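The complex appears here minus one protein chain, its other protein chains still in place.
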Amino acid sequence: MQTLNLEYHAADRAARRAHVGVVGSGDLEILFEPGTDPTASVRVRTTVDGFDVVWRRVLDAFFAHHPVAGRYELNDFGATPGIVSLRLLQVQETSRKPAHPESNRI
Amino acid sequence: MSDIPASVAGRPELQALWHRHSFVELDARARAFSLLDEDTGQEYCDPFDRIESPWLEPQGLVPESDDGLVVVKGLLAGEPCVVIGIEGAFQGGSIGEVSGAKAACALQLAARDARTGQPISAVLLLETGGVRLQEGTLGLNAVAEILSALLELRGMGPVIGVVAGPLGSYGGMSIVAGLCTRVVLTHEGRLGFNGAQVIESEAGIAEFDSSDHALIWSVNGPAQRYATGLADAVVLDDVPAVRQAVITAVAAGVPEHHRSEELDVLAARLSPNDGGQARFSLPGLGIPVAPSPGQDSLAASHPGSAQQRRAES
Partner (left out) sequence: MSRSQTWFDALSTQTLPSPYRSIAIADTDLGSGTPARLLAVVPDPDNEFPRARHGEVGLLEGIGLAHAIREVIELDSSLADDQRRSIVAVVDIPSQAYGRLEEQFGEHLYIAAAVDAYAAARVAGHPVIALVVGSAISGGFLAHGLQASQILALDDDKIEIQAIHKPAAARITLRTIAELDELAKIVTPLSFDVREWATLGYCDGLLKVSNPDQPTGADVSLASGALRDAVARARLGQRDLTNRLQSAQAQHARRASLQARRRLTEQWA
């Protein structure tokens, strides 16, 4: 198990906190809380060791295009980069919606 | 309607399947909210409380923020209800120290409400392999505490078990199903105690071939469970159908005797016949079909008839 911490400059703001996903095989959950600093701080806990480079690349690419400020906690159980990006998009989308929990399934 | 293929349009019995809003495809949180009246559900100890298992990271496993169990309280057909939903995708829906504490505490708080004149029902979404082995004796004790808490509430308010699938209900948490006031299965729900692989490794392939899926379904599947009176309703995997079955099950109230108290019925089924072999008769395994799909479910939901089926079989 590995923990990674990364930070990105992020100027966009989100309205509210949001949660998506489950820590199931091939999936991950993301907890997002908006922040006042222009920073997206990301903590990744992942069952699979040794993929730092891949994580960095995926998150670098994501936050370059979707720089929403706040704290992101990713609890990962072997999701592919595609799933990670999808869940990140989902959590940001959910944070823009008015409060009503929907299905967290992809 | 123009989206329906001709092969389905001409067969009314398939239309319910086509139009269904799958309950099984929802995660535990979404299932819990989908059962309660719209906009009445409130989750307690939610992901942002971050009350996780302390035992997983030391084993190289990533915890989930809700420890794989959601507690959502709201209204069900206008009456207070707490839904306790197990997330099958996390660690096989197994119960650990924290998820067990959440479930037991929710049932005890509901019992407290009931004692102080606020009637409440509970719904348990059993998507579970039982005790979380990675949490050993604390997982085991947590299940014991859930069972005790369920019994605290059961005399005052209905406790309904829902087994939807795809995992089903196995292991120590199936004792919960045994104690529940009523049990609702979807047509994809399996209810067992020991999983096929465990039986095969303990007792050999002749006892239970875990690769024989037809055998698994014929023993643990909804048809057998309904026919033998171990389940009270079997419904289509469709959110409105599951919700309606749960509402019906709650509305039937608290019975005088629960399934797990009917020792005479349970003992009679194990009595040997004249040949000295344990007798076990199974009436026909057909499930009665509801008049119109989507309205009531695949099977009639008559709580009283489960007792009858058990006595007859």
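Residue numbering begins at 1 within each chain, and the chains themselves are lettered A and B in the order written.
In this text, contacts are C-beta pairs under 8 Å (C-beta built on N, C-alpha and C of every residue); 3 or more make two chains touch, one makes a residue touch a chain.
Just so it is clear, the model here is predicted, and its values are computed rather than measured.
Colleague: Who does the absent chain touch among those shown?
Modeller: B
Colleague: So which of B:106, B:164, B:223 or B:236 would be touching the chain we can't see?
Modeller: Of the candidates B:106, B:164, B:223 or B:236, B:106 is in touch with the missing chain.
Colleague: Return the single residue from B:185, B:230 or B:246 that touches the missing chain.
Modeller: Of all options in B:185, B:230 or B:246, contact with the hidden chain holds for B:230.
Colleague: Of the residues in chain B, which ones touch the absent chain?
Modeller: 42, 44-45, 49, 51, 53-55, 58-59, 67, 71, 73, 97-98, 100-102, 105-106, 108-109, 131, 133-145, 147-149, 151-152, 171-172, 174-175, 177-179, 191-194, 198-199, 201-203, 207-208, 219-220, 224-225, 228, 230, 258-261, 263, 266-267, 269-270, 272, 278, 280
Here is the rule we go by: only the chains that are shown with their structure count from here on.
Colleague: If you average the Cα atoms of chain A and of chain B to get two centres, how far apart are those centres in Å?
Modeller: Between these chains, centre-to-centre, one finds 32 Å.
Colleague: Touching chain B in the complex: which residues of chain A?
Modeller: 1, 17, 19, 22-25, 27, 29, 31, 33, 45-47, 73, 75-77, 100-105
Colleague: Per the contact definition, I'd like the list of chain B residues that touch chain A in the complex.
Modeller: My answer: residues 25-27, 29-30, 33, 39, 41, 43, 46-48, 50, 57, 60-65, 68, 87, 89-90.
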